[in-house]
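Below is one structure, written out as structure tokens; comments come after it.
A single protein chain has been omitted; all remaining protein chains appear in their positions.
Presenting chain A:
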Amino acid sequence: MTTTMTLAKAITAGLDKVLEGNDKAILMGEDIGKLGGVYRITEGLQAKYGAHRVIDSPLGEAGIVGSAVGMALRGHSPLVEIQFDGFVFPAFSQITTQLAKMHARSEGRLTTPVVIRIPYGGGIGSIEHHSESPEALFVHTAGLRVITPSNANDAYWMIQQAAACPDPVIYFEPKRRYWLKGEVDTETPALDAFKAQVVRSGDDATIVAYGPLVPVALAAAEAALEDGRSIEVIDLRSLSPIDFDTITESVQKTGRLIVTHEAPTFGGLGGEIAARVTERAFLSLEAPVLRVGGFHMPYPISKVESQYLPDIDKLLEALDRSFAY
């Protein structure tokens, strides 16, 4: 059965399924109960499942993630909400020194199946700490899995797949796409959350995007048709692990690769993807792998963020450079 939903409501519906199917599942975060979260993602869930399973926590991100680790050690499956991307850092130590490493440290004896939901990315005309893309910091940490949906159907299924995963999962929500509507098939599960998906087939170049930039990449591919260029678009979906097989296969076909993300280019995922593709498909490449990302600066003031964010024109410009090489 398919239903039209916004990406936000698809996450809500997915969380509802998680709570319904697993009585050890717990939601916790700031303002997630009566208010339903600042983005209303958990709206209605406390009324349905009770304040003991949908917990309004005190303000303290280290406390939220740290106590979720403790709940997981007792056999529960917490899904916690960090209110905004820029507010995750007080929990950074808990995530990187405790949550990520509990399984390894205990020689595989302990699992901590905690899901951390983080709305991320800019383009919403807001302030610095409500617009950041800190995913690379978590991707760099072994023991974590990092995923991000770009559409409602993936949002619905990937949150459930994250909840079912025995490893800790960071689930980045593309907040500027919360209101993007899409068809959700509530019966047929989506592709494995840790695989990439070719969302547009093409022959001349590949664009790898994820989360909020997937619609931008698709629009750029459409615009490139005017120049007679057939562009393949890959929705990465999983940032750790990265499905390099799907990317490599595409590049072997197209010979050109552009990687785009809102996060700063320097030290970002684009560099890792470029390096791996160079190792795996060097002889297939017709041009250097190019990256279209944010500048090396704190997230800029909102009045000029459009000049910071990757957009259709920046992707087309990168394609021009690739084809001109």
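One rule holds for everything that comes next: a contact is a pair of C-beta atoms (placed from the backbone, for glycine too) under 8 Å apart; a residue touches a chain by one contact, two chains touch by 3 or more; residues count from 1.
What we mean here is this: contacts and distances are computed from a predicted model.
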Given the options "Urea ABC transporter permease subunit UrtB", "Pyruvate dehydrogenase E1 component subunit alpha", "Cytochrome bc1 complex cytochrome b subunit" or "Multiple sugar transport system substrate-binding protein", which would UniProt use as the protein name of the unshown chain? "Pyruvate dehydrogenase E1 component subunit alpha"
Sort through A:T12, A:Q83 or A:Q98 and give me the one touching the missing partner chain. A:Q98
Check the options A:G66, A:P189 or A:G267 and report the residue that touches the missing chain. A:G66
In the complete assembly, which of A:T111, A:S126, A:T186 or A:Q252 touches the absent chain? A:T111
Go through chain A and note every residue touching the omitted chain. 26, 52-53, 55, 57-58, 60, 62-63, 65-76, 78, 90, 93-94, 97-98, 101, 103-111, 142-143, 145, 165-167, 240-245
